[in-house]
Every structure is written in structure tokens, then in C-alpha cells.
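Every protein chain of the complex appears in place save one, which is left out.
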Amino acid sequence: MVNPIVIIGITLASAFFIGILQAYAKVWARVIFILTLVFDLLASGIVFYGFLSGELARPISVKIGGFPPPIGINLLVGKAEAAMAVLIFSVAFLGAIHWFVKGLPQPEGKAMVLFLLLSLGATGITFTGDFFNLFVFIEITSIAAYGLVASSRTKGALEAAFKYMVVGSISSTFILLGVVFLYKATGSLNMMDIAGKLLGGISSAVLALITLLILSGLLVELEVFPINGWALDVYQGADPVVVALLAGAAVKAFYLVFLKTAGFLPLSSFFSLALIFGGSTYLAGQFFAWRQRDVRRLFGYSSVAQLGLLILAAGFFLNSALASQSRLMIGAAIVLLIFNHSFAKTSLFLLADNVKGSNVEDWAGTLRGNPLFAFSFTSSVFSIAGIPPMAGFWAKVLLIFAIPRQYSWAVALILIGALAEVVYYFHLYRVASQGEGKEAGGNLFSPFVSSLLLVVSVPMVWGIFSRKLSIPLNGQVLLLLGISLGIYLLGFSRPLQWLGSLATLGYGIYVLLPHFKPDLSGFFLALVLFGGGALLIATYPGSKKLPSTFYPAYLVVVFSMAGVVLSSTWLSLFVFWEVMTWSSFLLINMGEGKKAAWLYAIFSAAGAYAMLGGIYLLPSLRIGVGKVPGLLPAVLISLAFLVKMATAPLHIWARDAYGESAHQFTPLLSGIMSKMGVFGTALVVVYILGVSSNPVFRYFLGWLGVLTAFFMTLLAVFQDDLKKLLAYSSVAQVGYILLGVALGTPLGWSASLYHTVNHFFFKALLFVAAAGIIYRVGTSYLPQMGGLIRRMPLTFFATLLAIISLAGIPPLSGFAGKWLLYSALIEKGWIFITVVAFLASTLAFLYCFKILHSVFLGQLQEENFNVKEVPLTVALVEVLLLLPLIILGAFPRLLLDPIDKVLSSLPGLSPAPIHYGRVMGAVTKLGHWNALFLMVFFAGSFLIALVFFAITSARIRKVGQLDVGYSGEVPRSAEDLHFGYGLYEHFRKAVGWLIYPLVTKVWKGIYEGINALAEMGRRIYTGDVNTYAAYVIALSIIILYIFSGVK
Amino acid sequence: MAFFVASILLILIGLYAVLVKRNIMKIVIGLSLMDTGVNVLIISLGFIRGRTAPIVNVKDLLVNTSSKVVDPLPQALVLTAIVIGVAVTAVALSIVMLMYSKKNTLEIDEYKELKW
Amino acid sequence: MRKWLALAFLILLGFFLAKITSAFPFGVESWGVSKHYVDKGIEENRGSNLVTSIVVNYRGFDTLGEVTVLFLAATALAFLLATCRCRRRYERWEASLIVKAASETLYPLLILFGAYIFIHGHLTPGGGFQGGTVIASAVMLMLLAHFTFHPNHKALSTLEGLAGMSFVLIGFAGLIWGGSFLANNIIPLGQWNRLFSAGVIPLIYVAVGFKVGFELSGLITDMMKTIKEE
Amino acid sequence: MWSKIFYAFLTLLGGIAYGLLLGGISRKITARMQNRRGPTVWQNFIDLWKLFRKKTAVSHGVMFYLAPMFRLVGGAGTFLLVPIVIDSPYLSNFSFGGDLIVIMYFMVLGCLGMALGAAESGHPHAPIGVTRGLSQMAGYELPFVISVVVLMIADKTATVEGIVRAQQGGILHWHLFTHPFAAAAAFISLLGMMTSYPFQVVLAPQEIAVGPPTEYSSTFLSYMFSGRSVFAMAKYLLFMDLFLGGAGSLLEAFAKTFLVFLWPLFITNVFPRFRLEQSVRFFWTWPTFIGLVDLLRISLMR
Partner (left out) sequence: MDKKNYFLDEKPEKLTYGGVFRKIDDWARARSLWVVAYGTGCGSIELRPTFTSRFDAERLGMRMVGTPRQADVLIISGYLTVKTLKRVIRVYEQMQSPKYVVALGACPINGGMYYDSYNAINQLDLYLPVDVWITGCMPRPEAILAGFKRLQELIDSGRADGWKKYIENLDWYRENQRKIIKNWKMPNYNW
């Protein structure tokens, strides 16, 4: 076992030694420098391992000078301190490597000394058990930091250092004063000793004031709002390596001290202090970052926010009124947050060092063609934003679920902040991942290693924490997710990846075979796996243009959806839901969308966090019937699902996300992923709302569904981009499904479930066909196509049938859903909704015609003369999806019977009240409909008419495409004759006011409003030292006044 | 008592300079003043009326020392605090020198590039 | 406006500070841990100067930190000023002969005096820091008086580093032979009120004295020599 | 079964014939109103035969070729799904195939087929006509749906037979009188359905030739012609069943469909033409509001 004092002693000695050596042998100075860091890392690692392995049970107390603690100074090293030391030295090590590669500032010996002493100071802060000694180490850290910051060659470094120094001096003055007063009041400087004396809590006002004096000094170092202006300036102005060490290690050490101080000096008002300052810092940081264009400062805001979260967590952690179980959970969350944030921020700041220019725009395209950079950046951003599978996700979940119910506002605050975080991080991510590929610097070892640490920790973290929270995550699904990630290794060859994915999916179906039961999850599981498999076949053409992460992400989406439907608790559903969301985010981001993926990320995150909040409010995590107080959990949880379904006011992401995602992925997105929203809403309606209770909310949901259907249909009519049109259509159709689910009657549900499957068939078919067409034609802009029926007869036929099905025209399968839905609506008596639903489905004919006309009919454009039929795999999938449309059209019972089984497995629902007669077909109380007859009648009479026509018709000449009656003129080009642009312009004149982008403007208004507030808010950081100092004084006065109780 | 008042006043005067003065040098001076104030305060906290310095160089002091000398610990602390103050001032001055050499001015308004 | 606001803040802060200090009556006896230092200090350390015992032994770790801080400051200063393109704005006048001669006379005396202070740190008021400062003031005097005076920077920093290291090494010696870092039981403690007493305390103080002296000298040299002559 | 099919075929022929005759009558009446003699009432039969027996025709592609069949079958299917004489084993045709919802969607099939064929012709007028038609459909569908929903809710059934049965027992039981506002809305939307003036901009012979079927000729056109007439018949029958109490006998059916037929005819001859956006706006305001009166009444009474 290593004595912790050795770490400090050796480091100090080698710092002095480097001071000597630099003048004589520079190389040896470097060697000593690195060796020292390695030694420190190893030594602290050994200590930490000692704690982990149980060899050391209690904190080590190292006496110095041979005197027991209250007399002499001692080091107090427990598990947390050891871990912190490991963290500090690993960040320092990574930073040092980066520094060496980048080139040390001159004179390098002095730089190394400062660097070494900065990490030493941070370690000392962590280790020491004596308040005055703490002050000394704080000063060591600070002075080293001043020096390093000031020495940076970056613009504004000096200024930042000066501000840092002034504010830091005030802060350390407060700490010093507090420490001395503390000595005077308690007669001791030793932390444990004082804590022992104050065991009963601080009662006297003077001691409270003294404690607050120390705490306010520490709060300055912890970058609490609004006294964090200096920190932001430092993050922006200083050398990224230094910043990484500061943000990644030093500040965390301060946090630990803060925690310890607050623990040793038990102040009754500490809880509210931590909550107020943590909360405000967190929110302010997250929101002020929105307007930030300088990336390093943006990271700074993010760091500040993370610290705020940590302080908030500290408040709960030290609140002895909480159950010890939840305090333990919060402790774990704090550990995870620190770990996560340190390495992620290190990685990000060091990455920032690799990018020329400091603005967000300068990052454009940095992820393209730089796989290492992309990996580091993605995993770091995912970590910080708390996105599964990274550790930050578990940190957030643990923290939230440990907070007792009466502080649910804190949960709301955490979730709102997390959402705000997603907004700006993914803005950066979007900028970085799109645009022209750009060379980023090659100094990627350290960021890569630190993000690798984050990634490597993932399985361990999952293993530990899913057990800790007792979330039974489906092991088979996890295994499949793991295998899916392995597909990445086949990245050198796209066909191999494709085949591997198919094999994996097949294996997945084999593994999950026992789950195909006639219940809700079995139903959706079948949809997910078979649907996903079918669509996977069609992804092959054009996948060469996609990054090699496409197939892994695709499979992860599919299997996480399987995880969602197989979840038995809400929390595991949430976990898989998040995995699904973010892997699909990656896929959407692979398209050429400008803002699509970003919007998707924001809305999905908003939904997911609302869901988390709702789950938090639930009395039991199990998915099952139980008493749920109030409507709020149901509303919150269903928000996530409504977002995924893109229901009306939450729909604005959908157009671009569908329209601009990778073509190979869109069918899955529309056909299956939006159905996860249906699944979720179904769960909410059955298990939380109750199918027969809460009629008002369900009526409201019904209106949402039908208005979505109406407005999205209308928007689709005026949309000129094939995929965006289909996107709107998809959203509208899902609106109908939502309507059925909201009805809560067996008939409505069978309509919904039927339509769910059927919508998959035709919409997936349409998107697959669209992918094939776009692959061949090279554009998705409708007016540039036309006449493709001459080149792609099969695709036309498939699309035609899909469209007939989509429009709900008998005799194809789509009608059944419509018929069931209207029957259910009339049965239920939702009159107005019925009317709007009818109207919406009439409007759907408009865009149905538009698709067929603009793509396939009309004149074949000259540039498309040499277009061929869609690739074989696409055609295969088209046929595969086509058959059910016809078969179900004739025999809807093939699907309705299983749906009945599903319905009877759900509490509160029974099989749909339909009985089947031989003549009348399906009969309900209201009406009847004979699908088979209609199919036979239609087909028969069509054939008869055709034969009759063929026999009797005049002599038919097939003419060329320009041979039209054109007032005697000879058309010169196909373009002149093609009616493509402004197909429904006249209709727009009539109803254009209905598609005024009100919702978009409202969202935009909200976004811009928050931006404006953030802009206003961050003006408090005037950049003026006087002001910063004044903030510090003012804040400390406020702290002293409010929290001490002195009048 | 007067020591307390004086030292607190010293701290406040230093802080006043930091809060109000627009000249970097004066701010640094303010910080120094503040340090001094704190040091005085520490020393005066350790003072016990009518006692001698904690240096036991006379036999007389060897017995029952604690009733004859002032508290030595604050003095030890102040030693450290002074040195730290010096160190901070040194670094501060070097930063000021660098700042001055870059912009040829000590006005704080010129050093507000980083903000918001 | 700003001034009044600042004044208001400061008055409030002053009020709180006064509130705290008013809890500790001035000049009244109140012992904490230092009672142990005072009562057992001589017995445990044999150093007459109790402050020194505390500084170097009881709270020796603080002092190590303190030394580090100073070292850090010097390093940081040198580091920063290495890149400074500082220029002198005024003409510098040669010192008068009297000043030159006097300073040359005083220089060795001052150094000797400094050494005396830190060697007797455990006996009399003063110690390593004070002595070191006196040495540095000698260097400063020379620097002010002579344009040409230029201490050997390399030697200064080497000596300083060695002094620092010896502090740490003494600490480690304590750890190895005495059971704890900086333990004062590795060499005989000696008799009370003698030069050779108090165990490692004088050794450490000598190291500190050298270190501080060289450090401050280096610091001053750095500051003065950075300014380029026009 | 086979005899039923045979009878259905006969009814279809009769429907086509009656539809053509009504077309002829409408031409005659229009001519009379314009102070002309006009063609004979059989003119449509002559035209149909001429077109059917033309010597040559052009085709623009598969969809173009199939569209007239779509049109005819769609029209015929709709026609046969609507019972002519209720409770009659033969004259209720194939109404067992589906209820009102089925009929409303089956109606679209023929239109869609024709629209696709027309669009494939590559003539720009065709899609113009089609889009106008579809837009107008979106217009008149709203009042129509309102009145249909009113009837379905009021009668608690979605079958045409059920609605007819609910109207038995005297002329005042007709929905025309029990739900006058819904009926008014539906009859106004019938004007749009029949593309009679003032909602005739879909075909607009003067500007876009005859709209969608611009490129159709000869035998193709004859199929469309008959499809259109049987389609019109289907609509007359549907309105008869929905609002005029259905028919107890064939004669009554003739008479009542003639009544329904007269309504757009009278309107068409005295009005100028709306532009498309005007007609959509009109449908979405006046008839909708009128229909809403009954809808509100129904929803409040429930």
C-alpha cells in the first residue's frame, strides 16, 4: 500500500528537481515530469484499488510530523479522495501528453513545474484533513493556475488570468478568514476534530456565519452563478490543456472539499443553500450557453452547469432527512457525474484545441472524415448530455430517482436543464457533423483516450446501476445490442456489413422467438423485428455513401425498439427508449438535413425528459394496472410518445427529420419507430389512464390525433419534396392511430392496431420506393420527376397499391382501418372528430394524387431518360410489402383475429364487437362490410370490362409522350408540358390560411424568446473585474444574511 | 478592539479599491491591503492581554507556559499567510507587467475582451 | 453611483465581519490546540521559539506548502516574464558612488545577517523566511545600486531547487526512519535553548532560509532584468 | 347467386341507360332555357355509340389504357352498392357488400383511376383538371360528411338500408324534413359533386378543354361516358336513399332520382361559375354552417 503522503512528497520533490534540471538537461526534465505523473497515477490507483478490493475499509489518516491529528496536520484519504486523486492524475496525464505533442510553452521547464504543482495542489486539496492546510493547497492550486492561464498564448488569456486572480484572492481571503475564525471558535483546525466538536449541528449564529464565510469562498471557486464570470473567461481565454486540467480535475477537487466542509460543518441551512445555488447555476449555465458562439466558452457554460448540478446533488446528499438508500444513490450519481464530466470535458477541451478558430461555425465538418475526432466528440457529447449508454445517463437517472417526492420541482429543474443542454450541445454536434469535410488537428491521442475511458466504462456502469435501480433490462436485447455494435468492425466492406446485419437480425428473431405471444408487446415485437428485417434488405443500395456506423446504428434502433416493447418496467422502457432515440438521431444526422437532426434531438429529448419526470411521479415502476394519482404522470409520459408520433403541436421536427434522414433509414423511422409512440400511448391509456376512465383527457388526445391528421394532411398537399410529403402523410396517419387509441373502445383499438400494421406496410413501401427512386433519379424534388412509370413500372405498381391503401380506398387493405375507425367513432359518438377525420382523409386524396402524378405520371423529363428500375433489393422489398396489402384487403381477418387476441389480453379491453357473416362480411352494430366480396367483385368486373374493352375497342396506337393535342403546336420539350410546379396552387388560395406556420412560429418564438432571455441574462458577465468582484461581495453578503439567520 | 476595527477597515479599504478603482495596479494594491488586513486580524485574534511572545528562552517561561505567553498558532499561520500574499502579489505584478506591455495601459476598461 | 454601491456592500460585509469578531473578545485567553504546543512544545521539540516549532514541526506540512507557493510564484513569474516584451519608459540614472560603495559594504553583512536569522530560527524570533527575505533584500540592494550586478540565475535556481528538495528529503527521512513524514525524531533533539537543538527544525529552517533567499533574489532579478533597456 | 349477379348486370345497364337519358334530358332542358330546340333526349346514346364505334384511338400507356375500366367499374360498383329498392331481393343489388362508409370510399376508386389515366396522358390540362376536381372534392366533402354523420348518428346505423328504414312512415319522416339543415348542406354539396355550375371549373371546357379526359378518345371515352352516367345515377340514388326516404318500388326510384336530378340542373342553368378557391371557400362556409346546425342539434340532443 502506498502512503498518500508519498504521492505529495514525490511530486513536490520532482517539481523542485525539474526546477533544477531544466537548466541542465531538458530531456531529463521531461522524463521526470512524465514519470512523476505516471507514478502518481499508479500510486493513487493502488490506493483506490485498496479501497475497492476491501483491503482498506476505513479512510486512511496519515499523520505528519509524528503528531496525532488535532495537534499535527493529517491527511485524510478515503475512497472518494483516492478516486479523486486517480481522476486528477489521469486528467493531468492526458493533458500532459497532449501538451507534449502540441509543444510545450517556453520555458518548458517552468511550464512543467506549474503543471505538476497544479495537479499536486488539487490532490492536496483533496487529501488534506486540516482547514489551514486546505487553504495552503488552495493557494498552490490557484497560483499555479494563474500562472498557467496567464502564460497561454491565446487571446485574452492575460485578462482572464487577472480576473481569475482578483476573484480568487477575494475567495481565498474569505476562506482564510473563515478558517482563522473557525480556529478561534473551536480551538482547532483539524476537520475531524472540529466535526466532532460540532456533532450536534451548528447552533450559534457566529459559527454559522463562519461556516458561510468558508462556503462562500468555496462557492466562488465552484463557479456558482452569478460569480462565475471569471471562470467562463478562463475557459474561453486559456490554453485548452490548462482548462482541461482546471475544469476536469481542479474544480472537482474543490467540489469534494465543498462536500467535506459542508459535511464537517453541519449547517442547517446548507440544504436550501445548495439547492438555490446549485439550481440557479445549473439553469443559468444551461440556458446562457444557448447564445454562445465561442465553443470554449460554451463548454465553460456547460461545465458551470454541471457544477451546479453537482452542488444541487450535494444538497441532497448531505440532507440527513433523506433515506440512506437514496443518499447512497445520490452519492453514486455524484461519482458518475464527476467521472463523466471530467473525462468528457477533458476530451472536449482538448478537441477544441485541435480546431482552428473558436466559433461554433469553425467546427463545421470537423467530424467528417476524422473518425477519431468523431468518436471522441460524439462519445463526450453524449456523455455530458446524459445520453445512454454513457455514464452520464445513469447519473441523471440515479439522481432523479433518489430525490424524494416533495422535491419534485428539483427534478423538474434538472430535467429542464438537461433539455437545454441537449439544445446547445446538439447544435454544435449538428454543425460539426455536417458541411464540408474539414481537416482538424491530429493531436487526438488524449481526447481519444479520455473518451475511450468513457466508452469502456459503459458496460461496467450498466452492470452496476441497472442492478442498483432494480431495472430488469432484458439481457437478450442487451446482448443483441452488443452484437449490433460489433457490426461496426465489418466497416471495411459495406456488403459484408449488410449481410452481417441481416444475420444478426435473423439471430435476434431466433433469440426473441419466445416473446412472440398474442399480447401487446408480442404484437409490436413482431412488427419491429420482421418489419425491421424486411426494411434492412432494402438498405443495401447506396449505403456506400453512408458512414460505416450506419448498420450498427440501424440494428441498435431495431433492437432497442424490441427492448422497449419487451420492457416490464417503465424505467427499462425509458432506457431503451433513449437508446432508440439517440441511435436514430445518429441515423437522421447521416442525411443531409440542415436542422432536422437537431430539432429531432430537441423534441425527442424534451419528450424523453418529460417521460422521465412522469415515471418519477408514478407510484410503481412496473408496467401494470395500478392507482395513479392525478393526470400529470400520464400527461408527462405520453408527451414522449406524442413527440415520437409527431402529434400536432410537437410535429415540427418530423418533416425535416423524415425528409432529410438517410434514405435507407426513413422507412424504419416512419413505418416502425413512429409506432413505438403508438405502443407507448397504448400502454399509457391502458395502464395509467385506464380505458374507461379519464374521458376528458382521452377526448383531448382524440382531438390531438384528428387535428394532427387534418393539418399534416393539408401540409402534405402543399409539400413539394417527395420524402417530406410522405413524412407529413406518415404523421397524419399516425394521428388517426392515436385517435383510435384515445377512443379506448375495443373497436377503436382494433382500428388502431390494424392501422398500425397496415400503415407500416404501405408507408414503408412508399418510403422504400422513394428511396429507390431517389437513388436512381438523384433528387427528391417532385417537380423534377414525372413520367417514371415508363421506366419503373414495378415501382409504380407497388406505389399505386400503397397509395390506394393509404387513401383507404377499398378493396385494398387500407380501408379496413378506416372503416373500423369510423365505426368506432360513430359508435362512441365523437361527432365533431368524426367529421374532421372524414375531411382529413378526403384531403389525403389530394396528396395521394400528387405523389403518383408528380413522380410517375405526366411527362418523363429529359434528364431522367436513362433512369432504370429500382435496384433488385428494393424491388424485392417492394414486392414483399405489396403482398400483404392485397391479401389483407381480401382477408382482413388474418390481422383482425390476432388483434382480438391482443385486445383480450389487455385489462379493460375485450375483442372488438364484430361478428363475421358469410354474406355481409364483417358486421358491427352500426354497419357491415364484406372485404372479400368487394375484392372479388372489383377484380372480376374489372377483368370483364377489360376483356370486353380489348375485344371491342378501336384500333389503338400507342403514341409518344409529346403526342398530345396542343392547339396544333408541336411541343418542344417534356418540361413545357409537365405540370409539376404549384400543383395545388389554386387550393392554396382557398385554404392557405390554414397552413400558416403558426406552430412553427410559436416554437420558434419560444426558442427565440429563451435566446433573448439568455442573451439578456448573460450580459451580467460584463467582463469587468470590478463588477465580478462586486458580485462576489454582494453574493457573500446575501449568503451571510439569508442563510445564517443573523438579523 | 481597535486592532479588530483597524484590520476590518483595512480589509474593507482593500476591497474598496478592488471594487471601485479602474486601474489595474490599484486593484493589485487593494488585494495587498486586504491581505495585510487579514494578517493583522489573525495576529490580533491570537493576542492575549498582558502576555509575552511565545519564545521560551528564559527558564521562567518553562513552567506553566500557557499562562504566560500569547497564542503562537495564529502567528505561525500568519507567517504562512504573509508568504502566500507575497507570492500572489508577485504573480499579480508579473501579470500586470505583461498586460501593460501588451496594451500600454492600465485602465481596466481596456481589458474587457472576454465577456458574455 | 458605483462608489456608493460599493460602499454599501462593504459596510454590510464589514457588519458581518464585525459580528463575527465581536464573538471573540479581544485579548482574552482562549486556548485551542495551541495549548498543547505551548505546554508540550519544549518537551517535544526542544526549540525555544514556539512559533518555529509550530511552523516547522507541528504544522510543517503547511510550511512545505508555503515553500512550494513561493517556489511556484517564482516559477510562474519567471515563466510569464520570459515572454514579456517589457520596456522601460523612463531614463535610469546611475546610482551615486556613495550608494554604490555603501551597498557593496552592506551586501555581505546583510547576507550574513540573514544567515544568522535563519540559523537561529528555533531560538530567537525570526526564521527561514525572515532570513531569506533579508538575503533577498541584500541582492535587491545590489541590483538597485549596480547596473552591472547580475546574480548567476542558473546557480540561484539550482540552489533553490536543492534547498526545496532537501526539505522534502528531510520529510521523507522522517517517514522512513521516524514513522511519519517530517517526523522530528530522526536525529537527537538536543538541549533546550542551544544552537544544536530541536532536531531537524534548524535543518529545515536552513533549507527554507536558503530557498526563500534564493527564490526572492531570483524573483527580483527576474523582474528587474526583464525590463529591456531602451 | 348467379341470378343475383345477372339481375345486377341488368340493373347496371338500366342505370347506365337512365343516366344517359337524364343527361339527354338535361341537355334538352338547358337548350330550352336558352331558347333553343336542343338535341334529342337520346343524343347521349347516339354519342356513346359513335364513340364506341370509332375506328382508331390513341393510348399513352398502361394506366391510360386501364383508367376507363377503373372509371366504369368504380361507377358501377358504387351504383350497385346503393340499394335502389329497399327490401327487394334484386333491386337492392350488392348493398350487402358494404355500408355507407364503404360507399363513400368506393366512390373515389373510379375517380382515382381516371385521374391517373388522365395524368399519364402527359397533357398539362389533365392534371390541372384533376387537381381542381380533387380540391373541389375537399370542398364539398365537408358539408356532405357533416350531413352523413348527422344521419348516421341520428339513425344509429351506418347502412343505407338502415337510414332508409328510419325514414319510413310518411313523407314527413324523410330526412329532408327531419334534418332539413343537414339535407340542405348535402344538397348544396351535391352541386359540387355533379360539377354543375357554379362549381364547374373542374371541367371548364373553354379553358382546359374538358379537363382530365382531354386526351381520351373513341372507345376509351365511351367507357368514361358510361362510367360517368352510372356514377351520376349512383349519386342520385344515394341522395334519394339518404334524404328522400328511399324507394319502395322501381317507379318511385325513377321519380325520386329524377327529383334529385332536377336540383343541380336548375341551379346550373342560372349561375355563372366560381373560381376554384371561391368554390372551396363557399363549401367550407355556408353549407358547412348550415350543416353544423343539425350537427349541433344532434350532439346536444344525445
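A few notes on this one:
Just so it is clear, A, B, C and D label the chains in written order, and each chain counts residues from 1 on its own.
As a convention for this text, a contact is a pair of C-beta atoms (placed from the backbone, for glycine too) under 8 Å apart; a residue touches a chain by one contact, two chains touch by 3 or more.
Bear in mind the structure is a predicted one, so any value in this text is a computation, not a measurement.
The chain that is not displayed touches the following shown chains in the complete assembly: A, D. The chain omitted from view is touched by exactly one of D:F6, D:W49 or D:F289, namely D:W49. Here the missing chain is touched by one residue of D:G38, D:P180 or D:G248, and it is D:G38.
Considering A:I125, A:L668 or A:A954, the position touching the chain not shown turns out to be A:A954 (whole complex). The residue from D:V58, D:L134, D:V202 or D:L244 that touches the chain not shown here is D:V58.
Annotation for subunit A: contacts to the undisplayed chain at residues 790, 862, 865-866, 954-955, 957-963, 965, 967-970, 974. Where subunit D meets the chain that is not shown, the touching residues are 27, 31, 34-40, 43, 46-47, 49-50, 53-58, 205-206, 208-210, 214-218, 221.
Quick note on the criterion: only the chains that are shown with their structure count from here on.
Interface comparison, A-D against A-B: more C-beta pairs in contact at A-D. Work out the mean CA point of subunit A and of subunit B, and you get 50 Å between them. Centre to centre, using the average C-alpha position, subunit B and subunit D are separated by 98 Å. Spacing of subunit A relative to subunit C, judged by their CA centroids, is 55 angstrom. With touch defined as above, residues shared between interfaces to two or more other chains in subunit A number as follows: 132, 136, 139, 143, 146-147, 150, 177, 181, 183-184, 1026, 1030, 1033.
Across the assembly, subunit B contributes residues 11, 15, 19-20, 41, 45, 73, 77, 80, 84, 87-88, 91, 94-95, 98 that each touch 2 or more other chains.
If the chains shown are joined wherever they touch, the resulting network has some other arrangement, not a path, ring, star or complete graph.
Of all possible chain pairs, those that touch are A-B, A-C, A-D, B-C. For subunit D in complex with subunit A, the residues that touch the partner chain are 52-63, 65-66, 68-70, 72-73, 76-77, 80, 94, 96-102, 104-106, 108-109, 112, 115-116, 119-124, 127-128, 130-132, 134-135, 137-139, 141-142, 145-146, 148-149, 152-153, 156-159, 162, 209, 214-215, 218-220, 223, 275-278, 280-281, 284, 295, 298-299, 302. Interface residues of subunit A, counted against subunit B in their complex, comprise 132, 136, 139, 142-143, 146-147, 150, 155-156, 158-163, 165-166, 169-170, 173, 176-177, 180-181, 183-184, 229, 232-233, 236-237, 291-292, 297, 1018-1019, 1021-1026, 1029-1030, 1033. Interface of subunit A with subunit D (complex): residues 787, 789-790, 793, 796, 800, 804, 807-810, 815, 818-819, 822-823, 826, 829, 831-832, 834-835, 838-839, 842-843, 845-846, 848-850, 852-853, 856-859, 919-921, 926-930, 933-934, 937-938, 941-942, 945-946, 949, 952-959, 961-966, 974, 977-979, 983-984, 986-987, 989-991.
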